[in-house]
Each structure stands twice: as C-alpha cells, then as structure tokens.
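Pasting a structure below so you can have a look.
The complex appears here minus one protein chain, its other protein chains still in place.
Coming up: chain A.
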Amino acid sequence: MIRNYFKIALRNLWKNKGFTAINLLGLVIGMTAVILIGTWIQNELSFERFHTNEKSLYKVYNRSTGPGEISTWDITSGPLGKALENDFPEVENSARIYWSAERLFGVGDKSIKTKGNEVDGSFLRMFSFPLLQGNSDDALEGVNNIVITKTLAIKLFGDTDPINKEIKIDNETNYKVTGILKDLPSNTAFDFEYLISLKGNETKYSGSDAWGINTFYTYIQLKPNTLIVHFNEKIKNLVERKSDKYKWEIFLYPVSQSHLYSRFENGKVAGGHIETVRLMAIIGGLILLIACINFMNLSTAQSQKRAKEVGVRKVIGAGKSSLISQFLCESILLAAIGGILALVIAAVYLPYFNQLIEKSLMINFLNPLLWLGLGGFVLFTGLLAGSYPAFYLSSFTPVKVLKGAFKGVKSSFNPRKTLVVLQFSVGIALVIATIVIYQQINFTQNRATGYNVNNLVQVRIEGDIKKNYDLIKTELLSARAVTAMSKTGWGVTVDGSNGSGFKWDGMEQENLNFSLYRTGGNFAKTMDLKLVDGRDIDFSLFPGDSSSVMINETAVKKMGLKDPIGKLIRKDDSALTIVGVFNDFIIGSPYDDVRPMLVFGSVDGVYNIVMRLNGLNDTAKNLKIAADVFSKYNPAYPFTYHFVDQEYAEKFKDEKQIASLSSLFAGLTIFISCLGLFGLAAYMAQNRSKEIGIRKVLGASVGGIVKMLSKEFIMLVVIAIVIAVPISWYFMSEWLQDFTYRIDLEWISFVYAGVGTLLIALLTVSFQAIKAAIVNPVESLKTE
C-alpha cells in the first residue's frame, strides 16, 4: 500500500514539474538556512563544553565597587591562584595564563610569527587540550619548555619529529619542544598555537607588589560537589586579607558560561554571545516558519486539483484513514527530498557562510542531533502540509467532491491568505531592519574622525626597534618617506585604558572617567590633530615632558576649565601640567560620544609606532623605504605594519556582519515568499482559466483581466506592510538605543521597503496574470 502511495506521489510530483520545483526550491532554501544557522548555534552553545572537567572549571574575576558603579574584570594578580589552592581544600588545581602574544619563532633559517600564551604546567591537566605526542602531566613543568599545535609543528619542522627540538623565540631564548597539541577545536575561546611554560618568566610580570598588579587570567578547578555560592562567599575578601591594601573582591565564574555570558554590567552578568545566538535562533525560526508556510500553501493549492481523485478513491472503496495516510506520505516524501537536498547544499555553501560569520564551522554528519532535527522538521512540515488535503478533502462526501464542490468555497477568512500576509510581514520587517542597520553604519562611517586616517601606518615595537628608534626615525624623515612619527602606548584605534581619581583646581565633578593614552612625542602632529591651544608633547624640545599632559576639547568642557594651559592635574602624589588642547578625535567606539581624554608624555610603556607617510610619494615607495630601514635596524624580524584606515574600518565589523546577515536573510525571506506567491498565482490562473476564457469571449480586455487577477494578491502584500511597519519601527528604535551616536528613524526607509516589496510582488503575480490573460480563450474553453 505504502509503495503504491509513493509511486503515485512520485508520478504526481513529476507531472507537475514546475510546481514541484517551486515548492522544493522554497523549502530547500529555508531548510538550508536553518541547517547553517543551527550549526552555528550548536557551535556557540558547545563552547568549552568539551573539557572533561567542564563542570568544575572556573575563571577568577575581580569586582570593585566604585562610586555609582561596580566594575568587573577578569585579569588577576600572580599569587592569587596558588593562594586559593593552598588555603582552600575545595580547590583541586589552579593555572595562570598570561595574555596572548605574537612571537617570532625561528627554526634553522625559517622564521614565523605566531601567537600563543605562557601558562602554568597545570593548565594542560585541567583543560582538555590533548597532546598527540608528549605527556600532559609534565610537558610544561620545566623551564623553557614549549608545546605547539600539530599545524605549527608541520610549518616549522615539516615531516621530522619535533619532540626535543629547539625553537628560538624572539631571536633570544631557545625553547625545547616537549609536546604536540592537537589543533584547537572551533568551539573554544582559547586561541593559541603554542604554550610556553610560565616557569622562570613569572617574576617578569609581577614585580615587587605582586598582589597589586593584575597581569594573569587565573583558572581554578574545584573538587566535585563544591557548592559554588558558598565557596564564592568564603573567598570574597581574599585579596584584602592577603595584601592588607587592595579592597577588590574576587569570585569564580564557570568556564562553560564564559563564552555565552561574558558581559558584566554593574557586577552582574548582563549578556554576551547569547544575544546573537538568540537573535539567530529567532531569524532561523522565522525562516523555517516561512518555508513551512510556503510548502503548505503550495501543497494545499495543488491538492485542490486532486479533489476528483479523492472522490473517485472514495467511490471505489478508500476509507478516510487510507486517504489521510496517502496525502501525508506524499507531503512527507517531498519534504524528505527537500531535506536531503538542503543538507547537500548547506555542506556546499558552508565555506561561504563561514566567511560571512568568520568562523570555521563544520557540519558533523555523524551528529545524531542533526538527523533528529532534520527528521523532525521533515516530519513536521510534511504533516502540516499534508494535513489539509488529508483531513479536509477526505472529509467530504464523494458526490460533493466529484461535483467539484470546493471550487465554490469562498470564505472571507482564508487561512492561505493569512499565511501569505504573515510571510510578507516577516519579509518586509527584515528588509526594513536591513535598511536601518545600513543607514546607521553609513551614518557612523561618515562621522568625522577628528584626524586624518589616510596615509597613517602603525608598527609594533619589537626586537631592536626600541633600541634603534631614534636612528630609524631620523633615517625615515630624511628619506622623506614619512613626514612625522610618534611612539604611543596602544594603537591609535584602541581605547585601551581608562581611569578616574584625577583632581584639579575648581573641580566640580568627582571621579570623572578619562581615556588614558601615552605618547613619546609628536602625537598631534603625526595624527594631524588641530591644536586648539598650547603645544604638542615633544621630548626633544622639552625634556621634562614626562610630567606634561595634553587634553581634548571634551576634557576641557567636562573639567570646567577656563584657561587650561598651565593648569595642574593631580593623581595620588604626582602632578601633571596641561601643555596642550587638541580637537576631539574618535579613538574608541564611533557609536559613542567622545570621552574626555588625557595624553601623557611618556618614554616608557610605549609599544606602538604611528607614522604619517609622505602624501607626495607613492604609498608603495614609502613602504619600501620603511621596510628597508626597519629591516636594517631590526634584522631578525620581518617588517609588519598596519594601515590605520583599515583598523578604523574594523570598528564597523560587528555591525557590518549583522547587516550582511540580515540582508541575506531578508533577501531569502522575500524570495521564498515570492516563490509562494508565484505558485499560488499560477494555480489561481489555472483554476480560473475557464472563467478568464469566458470573460474574454464576452469582451474583457487583457489589462482588465490582469488587474482582476493581481488585485487580490497585492492587497495581501499591502496588509503585510501595514502589519510590518509598526513592529519593525518598534524593534529598530530599540536596537538604535544601544548607540549614542545614531540616526533617527525616517519614514522614507519604511516607504522604500514597502514599495520595493510591493513591486517585486507585483512583478511576480502579474507574470502569471498576464500569461493567463493572453491565452486564446478557445484553448482554455476547449479543455473543460
């Protein structure tokens, strides 16, 4: 019996090839999108879940209560981990990890820059980053031991066995390879290609006041069955007890949560990646719904044509239940074909999707969840789509069906129309969202940066650059490759440091928070900042500039200074003299207001060079000269540089990603919805071909008929616009609230979205309508 059903199903699908193609296409696109989104979500949810000790691993956080705000950070002092381990029996193990650094690796005459961390030996025992060669228990217990990933090992050593071989790091120290790490999976936030034993280096990072300098991430493994709430209460004041000086509290936070819930506001978890996951889940759900609706609408439209078959089958003895199973079999078969096609297409398109979301996801075809999900979806869509013809058609008495009683059924509430409205509402809302997101990005990109981002290049200070900086500078300037250069603390697009507690005469607002920045001089000149008042920091003219500071215009305003030059800014025991005021420029988020900023003159703590290339020369020529000069004075390192304009553009990465995703999904939604409309219009035209023929014989014009056929569908899209506009207005104004610097919602963008969609829908429907209208009436009348 089932075989018979499938045979007929296949014949039916084949007979209506066009319809089958349209229906499958919509379903496959929808399912492909959902498989891709699902893979991504699955990856996000699985972050750090693969560690064997997943449930007992924690990261140590600090919490400090300031005026009006509780700040939370995860960088801790050096002795903290061991102290926890020694003082509390609940602690099984602790490991510190120093933040990630790019280092130069040399093997023979090969040298590669690669990034990784310094860690305590216990790290490999706590976390599940298995060694392919070597022993996790002691691989990193010795001084100058290193473990590297398989990929890096191949890059450095090729086919030869790397164990016990030496790597020269930063052209200084030799490290011995004691283990080969399996390459890291895609669902971890750790990002290293090597791990170096911290032993022997740690004093470098802590100095005398070990409890006060926060330089390490500390991880703790608790014994099973430790109640974390109680334990956190016990350790809360450990830093104060140990240091007698520092008052911030500490607490443990589960590693398994640290990816999805990573943002703390006011001492409490406020979100993190989970927000993107939720957004994607909603979008995935909507696309699923739309694909489902499409499938249902087209299948049911099709099934009306099968009314006669239902009637005949009843007359020759089919019971209700056998008809129901026949129709369900058919729709499930089609959904299953769609599911398999979608899986294949998803696998093919995964690399492009990976590019878009900047991940390296893989579809795990052995994952039972995938098959369960896909099977569930196929069954669900199939059942839903098949249930209408199955239950509705088979409930009629055969006489009615044979007489074609359904064609006459015309109720004002037609579920199919409602579904079309729903589809287009979602589509239009997504289109509006896309438009608003792009407008916001454009608006912010066009915001004045306050400095000239072009022709600006940054180089990290490494190797011998520090020693030879003055020579490099002189040579570059005299070669006219650069017109100005400056050493700074961070890159000029990084708002890396902020602080409060500064005091000045006439201070009204306590605890004003400043962006803090350091320069070795010539900062305003290099950046092309306008000096509103005073001068640039310049150690060659003013050797005492390490007690000088420049401030931006916002600082002048917020500090309430009348005549800032010469005024003192104090903190603790030191005092800084304001020597210059420069115009506001964007260093942090371009979506936020510019904050008050202090730029200190400093010869230490500068790790970055920013250079203004000579605009009169070719950029390539300038860079060639720079490369020669840097290689001459820092021969061990390859010359690496970054363009500031590119780094500035990075600030829009997240929003651009959201924009391209939302435009992709908006496009898909509209496309699927139009496929549905196309199919429905085709059916309508077919069903009414006799009517159209008669009308034409009676004298109706082609235009009149096209209008008659299109009107009904276009009304549906208009209703969808009416529904979508207020909803998306609400959500997009919520979204914009997150940005200080933002656009106002404009009704014109809503008009664009509405009219655009309407045009596309019109095109879709009128294609069918015109096709139906120009048929010679003799043809359509003959067939009945």
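As a convention for this text, a contact is a pair of C-beta atoms (placed from the backbone, for glycine too) under 8 Å apart; a residue touches a chain by one contact, two chains touch by 3 or more; residues count from 1.
By definition in this document, contacts and distances are computed from a predicted model.
For the omitted chain of this complex, the UniProt record lists the protein as "ABC transporter ATP-binding protein", which is one of "Septum site-determining protein MinD", "2-hydroxy-acid oxidase", "ABC transporter ATP-binding protein" or "Mono/diheme cytochrome c family protein".
Among A:Ser46, A:Ser322 or A:Asn687, only A:Ser322 touches the chain that is left out of the view. Note on the undisplayed chain: of the listed residues A:Val269, A:Leu402, A:Leu477 or A:Val494, the one touching it is A:Leu402. Between the chain not shown and the residues A:Arg11, A:Lys182 or A:Arg480, the one that touches is A:Arg11. Touch with the chain omitted from the figure is made, among A:Lys55, A:Lys247, A:Lys268 or A:Lys308, by A:Lys308.
Not every partner is drawn; the one left out touches chain A at residues 1, 4, 8, 11-12, 15, 308-309, 311-319, 322, 397-399, 402.
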